[in-house]
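Inspection log for the structure reproduced underneath, given as C-alpha coordinates.
Left out: one protein chain. Kept in place: all the others.
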Amino acid sequence: MSDTRAHIVILGAGIVGSACADVFVSDGLRVTLIDRSFPGSGATAEGMGHIVAMDGSPEELALSSYSRELWHSLSGSLSSSCEYRRFGTIWIAANDRHMSAVAAKHRVYDAIGIESHILDPAQLYRQEPNLRPGLAGGLLVPDDVVVYPPAVARELVDRAVARGAAAIFGVDVVRVDGPTVYLADRQEITGDVIINALGIGAPRISPHVPVRPRRGHLVITERVPAFVHHQLVELGYLDSAHGTSPVSVAFNVQPRATGQLLIGSSREFDVENSTVDWEILSRMVRLAVDYLPNARSLDAIRAWTGFRPASADGLPYIGPDPYNENVWLATGHEGLGITTALGTAHLLLDQLRGRSTAIPAEPYWPARILEESRGER
Amino acid sequence: MGNDDLSVTINGTGFAVSPTTSVAAAIQNAGITQFRRSVSGSSRGPLCGMGACFECRVMIDGLAHRRSCLTLCRDGMEILTDVE
Partner (left out) sequence: MSNDTRYEVVVVGAGPGGIAAACCAAESGKSVAVIDENAVAGGQFWRGGLSQYGTRQASQWLKRSQAVSIDWLENARVVALRSPDTLAVCRTDSEDVRTVRFGRLILATGARELFLPFPGWTIPGVTGVGALQALTKSGLDIHGKRVVIAGSGPLLPVVALNLKQYGADVLLVAEQAPEDRVGRFAASVGEQYSTDTWVERVSSNGDGELAVDIRQSGDSIRVQCELLACAYGLVPNSELASLIGCRVRPDATIEVDAQQSTSSAGVYAVGEVTGVGGANAAIMEGQVAGYAASGNTEALEPVLAQRDRVREITERTYAAYALREEIFRLAEDDTIICRCEDVALGSLLSFAAGRTAKLQTRCGMGPCQGRICGPITTRLFGWSSGSVRLPGSPVSLGQLAALGDR
(Lines give C-alpha, C1' and ligand atoms only; values in the text may rest on other atoms or scores of the structure.)
Protein backbone atom coordinates (compact mmCIF):
# COMPACT_ATOMS: atom_id res chain seq x y z
CA MET A 1 0.00 0.00 0.00
CA SER A 2 1.87 3.01 -1.23
CA ASP A 3 -0.60 5.48 0.23
CA THR A 4 0.71 5.80 3.76
CA ARG A 5 -2.56 7.32 4.91
CA ALA A 6 -4.80 4.70 3.32
CA HIS A 7 -8.13 4.15 5.04
CA ILE A 8 -8.76 0.65 6.42
CA VAL A 9 -12.26 -0.24 7.53
CA ILE A 10 -12.25 -3.13 10.00
CA LEU A 11 -15.47 -5.08 10.51
CA GLY A 12 -15.62 -6.72 13.93
CA ALA A 13 -13.96 -5.58 17.17
CA GLY A 14 -13.21 -9.00 18.55
CA ILE A 15 -9.65 -9.69 19.55
CA VAL A 16 -8.63 -9.98 15.87
CA GLY A 17 -10.26 -6.76 14.69
CA SER A 18 -9.06 -4.91 17.79
CA ALA A 19 -5.49 -6.08 17.28
CA CYS A 20 -5.68 -5.01 13.62
CA ALA A 21 -6.91 -1.56 14.61
CA ASP A 22 -4.08 -1.08 17.10
CA VAL A 23 -1.36 -2.37 14.80
CA PHE A 24 -2.59 -0.50 11.72
CA VAL A 25 -2.98 2.83 13.48
CA SER A 26 0.48 2.47 15.00
CA ASP A 27 1.86 2.20 11.48
CA GLY A 28 0.15 5.40 10.37
CA LEU A 29 -2.87 3.99 8.57
CA ARG A 30 -6.30 5.53 8.94
CA VAL A 31 -8.67 3.10 10.61
CA THR A 32 -12.39 2.84 11.15
CA LEU A 33 -13.41 -0.02 13.43
CA ILE A 34 -17.02 -1.18 13.38
CA ASP A 35 -18.81 -3.59 15.72
CA ARG A 36 -22.50 -4.30 16.22
CA SER A 37 -21.93 -4.51 19.96
CA PHE A 38 -18.74 -3.49 21.78
CA PRO A 39 -15.09 -4.62 21.74
CA GLY A 40 -14.46 -8.22 22.73
CA SER A 41 -18.11 -9.08 23.21
CA GLY A 42 -18.40 -12.13 20.97
CA ALA A 43 -16.23 -15.26 20.90
CA THR A 44 -13.48 -13.14 22.50
CA ALA A 45 -15.53 -13.00 25.69
CA GLU A 46 -16.48 -16.65 25.60
CA GLY A 47 -13.12 -18.37 25.37
CA MET A 48 -10.19 -19.18 27.63
CA GLY A 49 -7.53 -16.63 26.73
CA HIS A 50 -4.76 -19.21 26.51
CA ILE A 51 -1.83 -18.01 24.42
CA VAL A 52 -0.17 -21.20 23.37
CA ALA A 53 2.39 -22.41 20.87
CA MET A 54 0.21 -25.02 19.15
CA ASP A 55 1.79 -27.63 16.95
CA GLY A 56 -1.14 -29.17 15.09
CA SER A 57 0.68 -28.42 11.83
CA PRO A 58 3.88 -26.58 10.89
CA GLU A 59 1.80 -23.61 9.70
CA GLU A 60 -0.20 -23.52 12.92
CA LEU A 61 2.99 -23.64 14.96
CA ALA A 62 4.63 -20.93 12.87
CA LEU A 63 1.71 -18.54 13.34
CA SER A 64 1.06 -19.32 16.99
CA SER A 65 4.70 -19.07 18.04
CA TYR A 66 5.20 -15.84 16.05
CA SER A 67 2.08 -14.42 17.63
CA ARG A 68 3.09 -15.59 21.08
CA GLU A 69 6.30 -13.57 20.77
CA LEU A 70 4.25 -10.54 19.83
CA TRP A 71 2.17 -11.06 22.98
CA HIS A 72 5.35 -11.22 25.06
CA SER A 73 6.41 -7.86 23.59
CA LEU A 74 2.97 -6.34 24.09
CA SER A 75 2.71 -7.46 27.72
CA GLY A 76 4.63 -4.51 29.15
CA SER A 77 2.03 -2.07 27.92
CA LEU A 78 -1.06 -3.99 29.09
CA SER A 79 -2.81 -2.81 32.24
CA SER A 80 -3.51 -5.13 35.15
CA SER A 81 -7.11 -5.58 34.04
CA CYS A 82 -5.82 -7.67 31.13
CA GLU A 83 -4.67 -10.23 33.70
CA TYR A 84 -1.59 -11.17 31.66
CA ARG A 85 0.17 -14.08 33.35
CA ARG A 86 3.00 -16.17 31.98
CA PHE A 87 1.68 -19.28 33.72
CA GLY A 88 3.01 -21.66 31.09
CA THR A 89 1.36 -24.82 29.86
CA ILE A 90 1.90 -28.38 31.00
CA TRP A 91 0.88 -31.00 28.47
CA ILE A 92 -0.05 -34.00 30.59
CA ALA A 93 0.96 -37.50 29.61
CA ALA A 94 -1.35 -40.07 31.15
CA ASN A 95 0.54 -43.09 29.89
CA ASP A 96 3.69 -44.24 28.14
CA ARG A 97 2.17 -43.72 24.71
CA HIS A 98 1.56 -40.09 25.64
CA MET A 99 5.13 -39.89 27.00
CA SER A 100 6.52 -40.74 23.60
CA ALA A 101 4.31 -38.02 22.16
CA VAL A 102 5.83 -35.68 24.76
CA ALA A 103 9.30 -36.46 23.46
CA ALA A 104 8.19 -35.80 19.87
CA LYS A 105 6.52 -32.53 20.89
CA HIS A 106 9.66 -31.46 22.71
CA ARG A 107 11.69 -32.02 19.54
CA VAL A 108 9.22 -30.02 17.46
CA TYR A 109 9.38 -27.07 19.88
CA ASP A 110 13.14 -27.34 20.14
CA ALA A 111 13.52 -27.15 16.37
CA ILE A 112 11.95 -23.69 16.24
CA GLY A 113 13.47 -22.42 19.47
CA ILE A 114 10.51 -22.73 21.82
CA GLU A 115 11.58 -23.57 25.34
CA SER A 116 10.07 -26.73 26.79
CA HIS A 117 11.02 -29.25 29.45
CA ILE A 118 10.13 -32.90 29.69
CA LEU A 119 8.81 -33.69 33.19
CA ASP A 120 9.08 -37.09 34.79
CA PRO A 121 6.33 -37.98 37.27
CA ALA A 122 8.23 -36.61 40.26
CA GLN A 123 8.83 -33.32 38.48
CA LEU A 124 5.22 -33.18 37.32
CA TYR A 125 3.84 -33.61 40.85
CA ARG A 126 6.28 -31.05 42.20
CA GLN A 127 4.80 -28.56 39.73
CA GLU A 128 1.19 -29.65 40.19
CA PRO A 129 0.53 -31.56 43.43
CA ASN A 130 -3.22 -31.69 42.82
CA LEU A 131 -2.91 -33.92 39.76
CA ARG A 132 -4.07 -37.50 40.29
CA PRO A 133 -1.40 -40.12 41.03
CA GLY A 134 -0.18 -42.48 38.36
CA LEU A 135 0.44 -40.05 35.50
CA ALA A 136 3.41 -40.69 33.24
CA GLY A 137 4.78 -37.15 33.08
CA GLY A 138 4.39 -34.11 30.93
CA LEU A 139 5.88 -31.33 28.89
CA LEU A 140 6.25 -27.90 30.47
CA VAL A 141 6.13 -24.96 28.06
CA PRO A 142 7.03 -22.08 30.38
CA ASP A 143 6.36 -19.13 28.08
CA ASP A 144 2.72 -19.80 27.26
CA VAL A 145 0.44 -17.12 28.63
CA VAL A 146 -3.03 -16.57 30.05
CA VAL A 147 -4.90 -13.29 29.48
CA TYR A 148 -8.42 -11.95 30.01
CA PRO A 149 -9.38 -11.36 26.36
CA PRO A 150 -12.30 -8.87 26.61
CA ALA A 151 -10.13 -6.47 28.62
CA VAL A 152 -7.31 -6.81 26.10
CA ALA A 153 -9.66 -6.13 23.19
CA ARG A 154 -10.99 -3.05 24.91
CA GLU A 155 -7.52 -1.80 25.71
CA LEU A 156 -6.29 -2.30 22.14
CA VAL A 157 -9.31 -0.40 20.87
CA ASP A 158 -8.81 2.40 23.40
CA ARG A 159 -5.20 2.74 22.29
CA ALA A 160 -6.17 2.79 18.64
CA VAL A 161 -8.83 5.41 19.27
CA ALA A 162 -6.40 7.51 21.30
CA ARG A 163 -4.12 7.53 18.23
CA GLY A 164 -6.89 8.60 15.95
CA ALA A 165 -8.83 5.51 14.90
CA ALA A 166 -12.56 6.00 14.43
CA ALA A 167 -14.79 3.54 16.25
CA ILE A 168 -18.44 2.83 15.47
CA PHE A 169 -19.96 0.51 18.04
CA GLY A 170 -23.50 -0.69 18.51
CA VAL A 171 -24.23 -0.58 14.78
CA ASP A 172 -24.38 -3.64 12.57
CA VAL A 173 -22.92 -3.96 9.09
CA VAL A 174 -25.63 -4.67 6.54
CA ARG A 175 -23.55 -5.27 3.43
CA VAL A 176 -20.38 -4.40 1.61
CA ASP A 177 -20.50 -3.25 -1.97
CA GLY A 178 -17.19 -2.58 -3.64
CA PRO A 179 -15.19 -0.37 -1.29
CA THR A 180 -18.26 0.78 0.62
CA VAL A 181 -19.61 -0.55 3.89
CA TYR A 182 -23.32 0.00 4.52
CA LEU A 183 -24.39 0.16 8.16
CA ALA A 184 -27.76 -0.50 9.76
CA ASP A 185 -28.08 3.17 10.73
CA ARG A 186 -27.70 4.15 7.02
CA GLN A 187 -24.12 5.35 7.42
CA GLU A 188 -21.88 4.56 4.46
CA ILE A 189 -18.16 4.21 5.01
CA THR A 190 -15.78 3.87 2.13
CA GLY A 191 -12.29 2.50 2.65
CA ASP A 192 -9.31 1.56 0.56
CA VAL A 193 -9.40 -1.86 2.12
CA ILE A 194 -12.10 -3.56 4.19
CA ILE A 195 -11.02 -6.17 6.72
CA ASN A 196 -13.62 -8.84 7.44
CA ALA A 197 -12.84 -9.85 11.04
CA LEU A 198 -16.38 -10.90 11.90
CA GLY A 199 -15.48 -14.35 13.22
CA ILE A 200 -18.40 -16.72 12.78
CA GLY A 201 -20.28 -13.82 11.21
CA ALA A 202 -17.72 -13.47 8.39
CA PRO A 203 -19.86 -15.29 5.77
CA ARG A 204 -22.54 -12.63 6.15
CA ILE A 205 -20.25 -10.28 4.25
CA SER A 206 -18.15 -12.86 2.41
CA PRO A 207 -20.69 -15.65 1.71
CA HIS A 208 -18.25 -17.88 -0.12
CA VAL A 209 -15.97 -18.19 2.92
CA PRO A 210 -16.45 -21.50 4.70
CA VAL A 211 -16.58 -20.67 8.43
CA ARG A 212 -18.50 -23.02 10.67
CA PRO A 213 -19.38 -22.28 14.28
CA ARG A 214 -17.81 -24.88 16.54
CA ARG A 215 -19.46 -24.79 19.92
CA GLY A 216 -17.54 -25.12 23.16
CA HIS A 217 -18.45 -25.34 26.85
CA LEU A 218 -16.62 -23.76 29.76
CA VAL A 219 -17.10 -23.78 33.53
CA ILE A 220 -15.56 -21.38 36.03
CA THR A 221 -15.07 -22.07 39.73
CA GLU A 222 -14.89 -20.06 42.89
CA ARG A 223 -11.53 -18.59 43.83
CA VAL A 224 -9.11 -21.30 44.90
CA PRO A 225 -5.70 -19.66 44.62
CA ALA A 226 -2.72 -21.87 43.79
CA PHE A 227 -4.82 -24.96 43.15
CA VAL A 228 -3.03 -25.32 39.84
CA HIS A 229 -0.08 -23.26 38.64
CA HIS A 230 -0.05 -23.80 34.87
CA GLN A 231 -2.59 -24.31 32.18
CA LEU A 232 -3.00 -28.08 32.24
CA VAL A 233 -3.90 -29.79 29.00
CA GLU A 234 -4.03 -33.47 28.24
CA LEU A 235 -1.98 -34.64 25.28
CA GLY A 236 -5.15 -36.01 23.78
CA TYR A 237 -6.23 -32.39 23.32
CA LEU A 238 -4.68 -32.12 19.89
CA ASP A 239 -6.77 -35.06 18.71
CA SER A 240 -9.82 -33.25 20.08
CA ALA A 241 -8.91 -29.91 18.55
CA HIS A 242 -7.95 -31.23 15.16
CA GLY A 243 -10.20 -34.22 14.82
CA THR A 244 -13.45 -33.94 12.96
CA SER A 245 -15.64 -36.02 15.27
CA PRO A 246 -18.98 -34.31 15.94
CA VAL A 247 -18.38 -34.05 19.68
CA SER A 248 -15.06 -34.17 21.46
CA VAL A 249 -14.08 -33.37 25.02
CA ALA A 250 -10.60 -32.88 26.45
CA PHE A 251 -9.05 -32.10 29.82
CA ASN A 252 -8.03 -28.46 29.79
CA VAL A 253 -7.87 -26.48 33.04
CA GLN A 254 -6.61 -22.94 33.36
CA PRO A 255 -5.65 -20.94 36.45
CA ARG A 256 -7.04 -17.41 36.27
CA ALA A 257 -5.33 -14.38 37.72
CA THR A 258 -8.32 -14.15 40.07
CA GLY A 259 -7.51 -17.56 41.57
CA GLN A 260 -10.44 -19.17 39.79
CA LEU A 261 -10.18 -22.28 37.64
CA LEU A 262 -11.51 -22.15 34.12
CA ILE A 263 -12.41 -25.63 32.99
CA GLY A 264 -12.69 -26.78 29.36
CA SER A 265 -12.99 -27.95 26.80
CA SER A 266 -15.47 -29.35 24.33
CA ARG A 267 -15.97 -29.10 20.60
CA GLU A 268 -19.13 -29.64 18.60
CA PHE A 269 -19.97 -28.89 15.03
CA ASP A 270 -23.40 -28.01 13.68
CA VAL A 271 -24.98 -26.92 16.94
CA GLU A 272 -26.37 -23.44 16.84
CA ASN A 273 -28.09 -22.90 20.15
CA SER A 274 -26.17 -21.66 23.13
CA THR A 275 -27.96 -23.81 25.72
CA VAL A 276 -25.57 -25.74 27.92
CA ASP A 277 -25.67 -29.45 27.10
CA TRP A 278 -25.65 -31.48 30.31
CA GLU A 279 -24.06 -34.56 28.80
CA ILE A 280 -21.15 -32.61 27.39
CA LEU A 281 -20.79 -30.36 30.41
CA SER A 282 -20.62 -33.25 32.82
CA ARG A 283 -18.31 -35.29 30.57
CA MET A 284 -15.99 -32.30 30.58
CA VAL A 285 -16.22 -31.79 34.33
CA ARG A 286 -15.77 -35.53 34.95
CA LEU A 287 -12.54 -35.40 33.00
CA ALA A 288 -11.40 -32.40 35.06
CA VAL A 289 -12.08 -34.08 38.41
CA ASP A 290 -10.58 -37.29 37.09
CA TYR A 291 -7.25 -35.49 36.55
CA LEU A 292 -7.71 -33.24 39.62
CA PRO A 293 -9.56 -35.33 42.23
CA ASN A 294 -9.37 -32.62 44.89
CA ALA A 295 -11.37 -30.34 42.62
CA ARG A 296 -14.52 -32.39 43.32
CA SER A 297 -15.45 -30.24 46.28
CA LEU A 298 -14.77 -26.93 44.54
CA ASP A 299 -17.81 -24.89 43.63
CA ALA A 300 -18.64 -24.22 40.01
CA ILE A 301 -20.25 -20.82 39.75
CA ARG A 302 -21.00 -20.48 36.06
CA ALA A 303 -21.09 -22.57 32.90
CA TRP A 304 -21.55 -21.25 29.36
CA THR A 305 -21.08 -21.98 25.73
CA GLY A 306 -19.35 -20.10 22.96
CA PHE A 307 -18.76 -20.51 19.24
CA ARG A 308 -15.35 -20.74 17.61
CA PRO A 309 -15.05 -19.71 13.97
CA ALA A 310 -13.70 -22.91 12.39
CA SER A 311 -12.16 -22.83 8.95
CA ALA A 312 -12.36 -25.70 6.50
CA ASP A 313 -8.80 -26.90 7.02
CA GLY A 314 -7.88 -25.82 10.55
CA LEU A 315 -5.87 -22.75 9.51
CA PRO A 316 -7.22 -19.20 9.66
CA TYR A 317 -8.05 -17.16 6.58
CA ILE A 318 -5.66 -14.23 6.56
CA GLY A 319 -5.29 -12.29 3.34
CA PRO A 320 -7.12 -11.04 0.26
CA ASP A 321 -10.61 -12.29 -0.45
CA PRO A 322 -10.32 -13.70 -3.99
CA TYR A 323 -13.96 -12.85 -4.68
CA ASN A 324 -13.89 -9.23 -3.62
CA GLU A 325 -10.89 -7.09 -4.40
CA ASN A 326 -11.77 -4.59 -1.70
CA VAL A 327 -11.99 -7.11 1.13
CA TRP A 328 -9.29 -8.86 3.07
CA LEU A 329 -10.19 -11.67 5.43
CA ALA A 330 -9.11 -12.21 9.04
CA THR A 331 -11.29 -15.01 10.33
CA GLY A 332 -11.47 -18.78 10.79
CA HIS A 333 -9.11 -18.78 13.79
CA GLU A 334 -11.16 -21.50 15.55
CA GLY A 335 -9.87 -21.92 19.11
CA LEU A 336 -6.67 -19.97 18.56
CA GLY A 337 -8.09 -16.52 17.96
CA ILE A 338 -6.56 -14.95 21.06
CA THR A 339 -3.18 -16.56 20.49
CA THR A 340 -2.95 -15.65 16.82
CA ALA A 341 -4.69 -12.26 16.83
CA LEU A 342 -1.47 -10.24 17.02
CA GLY A 343 0.25 -12.38 14.39
CA THR A 344 -2.77 -11.99 12.15
CA ALA A 345 -2.67 -8.21 12.49
CA HIS A 346 1.03 -8.00 11.66
CA LEU A 347 0.77 -10.40 8.72
CA LEU A 348 -2.01 -8.27 7.28
CA LEU A 349 -0.20 -5.01 7.88
CA ASP A 350 3.01 -6.18 6.25
CA GLN A 351 1.11 -7.46 3.23
CA LEU A 352 -0.96 -4.30 2.96
CA ARG A 353 2.25 -2.30 3.05
CA GLY A 354 3.91 -4.57 0.52
CA ARG A 355 6.63 -5.48 3.00
CA SER A 356 8.08 -8.90 3.62
CA THR A 357 6.29 -10.79 6.38
CA ALA A 358 7.95 -12.26 9.45
CA ILE A 359 6.66 -15.73 8.56
CA PRO A 360 5.45 -16.97 5.16
CA ALA A 361 1.97 -15.54 4.59
CA GLU A 362 0.80 -17.82 1.77
CA PRO A 363 -0.32 -20.75 3.94
CA TYR A 364 -3.06 -18.56 5.42
CA TRP A 365 -4.31 -17.02 2.20
CA PRO A 366 -8.02 -17.65 1.76
CA ALA A 367 -7.45 -18.48 -1.90
CA ARG A 368 -6.28 -21.98 -0.92
CA ILE A 369 -9.73 -23.05 0.22
CA LEU A 370 -11.81 -21.06 -2.20
CA GLU A 371 -9.93 -22.44 -5.20
CA GLU A 372 -10.24 -25.91 -3.78
CA SER A 373 -13.97 -25.64 -3.27
CA ARG A 374 -14.40 -24.12 -6.71
CA GLY A 375 -12.53 -27.07 -8.16
CA GLU A 376 -14.91 -29.49 -6.49
CA ARG A 377 -17.98 -27.95 -8.01
CA MET B 1 -33.61 -22.45 73.41
CA GLY B 2 -30.91 -22.80 75.95
CA ASN B 3 -30.58 -26.39 74.93
CA ASP B 4 -26.88 -26.18 74.14
CA ASP B 5 -26.18 -29.81 73.47
CA LEU B 6 -23.79 -29.54 70.53
CA SER B 7 -20.20 -28.47 70.58
CA VAL B 8 -18.43 -26.82 67.68
CA THR B 9 -15.07 -25.15 67.35
CA ILE B 10 -14.73 -21.71 65.83
CA ASN B 11 -11.15 -20.84 64.94
CA GLY B 12 -10.03 -23.53 67.35
CA THR B 13 -12.07 -22.42 70.35
CA GLY B 14 -14.90 -24.66 71.57
CA PHE B 15 -18.48 -23.40 71.87
CA ALA B 16 -21.69 -25.05 73.04
CA VAL B 17 -24.62 -24.39 70.71
CA SER B 18 -28.15 -25.62 70.20
CA PRO B 19 -28.96 -27.80 67.18
CA THR B 20 -31.19 -25.11 65.66
CA THR B 21 -28.34 -22.60 65.51
CA SER B 22 -26.94 -21.69 62.12
CA VAL B 23 -23.20 -21.48 61.73
CA ALA B 24 -23.59 -17.76 60.99
CA ALA B 25 -25.37 -17.17 64.28
CA ALA B 26 -22.82 -19.25 66.18
CA ILE B 27 -19.96 -17.21 64.73
CA GLN B 28 -21.60 -13.90 65.62
CA ASN B 29 -22.48 -15.16 69.10
CA ALA B 30 -18.77 -15.93 69.53
CA GLY B 31 -18.12 -12.21 69.11
CA ILE B 32 -16.70 -12.49 65.60
CA THR B 33 -17.90 -9.90 63.09
CA GLN B 34 -15.47 -10.50 60.21
CA PHE B 35 -16.45 -13.75 58.50
CA ARG B 36 -14.24 -13.30 55.48
CA ARG B 37 -12.23 -10.83 53.50
CA SER B 38 -13.42 -9.53 50.18
CA VAL B 39 -11.33 -9.92 47.04
CA SER B 40 -9.62 -6.63 47.82
CA GLY B 41 -9.18 -7.43 51.47
CA SER B 42 -11.96 -5.63 53.31
CA SER B 43 -13.93 -7.18 56.18
CA ARG B 44 -17.25 -8.81 55.42
CA GLY B 45 -20.00 -10.49 57.38
CA PRO B 46 -23.53 -11.72 56.63
CA LEU B 47 -25.73 -9.41 54.59
CA CYS B 48 -28.84 -11.23 53.37
CA GLY B 49 -29.17 -13.99 55.96
CA MET B 50 -30.81 -16.30 53.44
CA GLY B 51 -28.16 -17.70 51.13
CA ALA B 52 -28.30 -15.17 48.30
CA CYS B 53 -25.34 -12.86 48.88
CA PHE B 54 -22.45 -15.24 49.67
CA GLU B 55 -20.95 -12.74 52.11
CA CYS B 56 -21.13 -15.15 55.07
CA ARG B 57 -18.85 -17.76 53.51
CA VAL B 58 -16.52 -19.57 55.92
CA MET B 59 -14.61 -22.83 55.95
CA ILE B 60 -16.58 -25.69 57.48
CA ASP B 61 -14.90 -29.03 58.14
CA GLY B 62 -12.19 -28.27 55.62
CA LEU B 63 -14.51 -27.10 52.85
CA ALA B 64 -14.07 -23.48 51.80
CA HIS B 65 -16.80 -21.09 50.67
CA ARG B 66 -19.65 -22.64 52.71
CA ARG B 67 -22.56 -20.32 53.30
CA SER B 68 -22.78 -20.18 57.08
CA CYS B 69 -26.32 -18.77 57.12
CA LEU B 70 -27.65 -21.84 55.32
CA THR B 71 -25.74 -24.34 57.42
CA LEU B 72 -26.93 -25.60 60.81
CA CYS B 73 -24.35 -26.44 63.45
CA ARG B 74 -23.53 -30.11 63.82
CA ASP B 75 -21.73 -31.72 66.72
CA GLY B 76 -17.97 -31.57 66.29
CA MET B 77 -18.11 -29.10 63.42
CA GLU B 78 -14.89 -27.19 62.81
CA ILE B 79 -15.49 -23.66 61.62
CA LEU B 80 -12.81 -21.28 60.40
CA THR B 81 -13.45 -17.64 59.56
CA ASP B 82 -11.35 -15.32 57.44
CA VAL B 83 -9.68 -18.01 55.31
CA GLU B 84 -9.26 -17.94 51.57
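Letters A and B mark the chains in the order given here, with residues in each chain numbered from 1 onward.
Methods note: a contact is a pair of C-beta atoms (placed from the backbone, for glycine too) under 8 Å apart; a residue touches a chain by one contact, two chains touch by 3 or more.
As the structure is a prediction and not an experimental result, all values here were calculated from the model.
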item: Chain not shown, its touching partners among those shown; value: A, B
item: Options A:H50, A:H106 or A:R154, residue touching the unrepresented chain; value: A:R154
item: Which residue of A:D299, A:D313 or A:D350 touches the chain not shown here; value: A:D299
item: Interface residues of chain B (partner: the chain not displayed); value: 17-18, 20-22, 24-26, 28-29, 31, 33-35, 38-40, 42-55, 57, 65, 69-72
item: Footprint left on chain A by the chain that the document does not show; value: 38, 40-41, 45, 81, 150-151, 154, 219, 221-222, 258, 263, 276, 278-283, 285-286, 288-289, 295-304
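The rule is simple: only the chains that are shown with their structure count from here on.
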item: Geometric centre distance via CA averages, chain B-chain A, whole Å; value: 43
item: Residue numbers on chain A that touch chain B, as the complex places them; value: 222-225, 258-259, 297, 299
item: Footprint of chain A on chain B - complex, ascending; value: 39, 63-65, 84
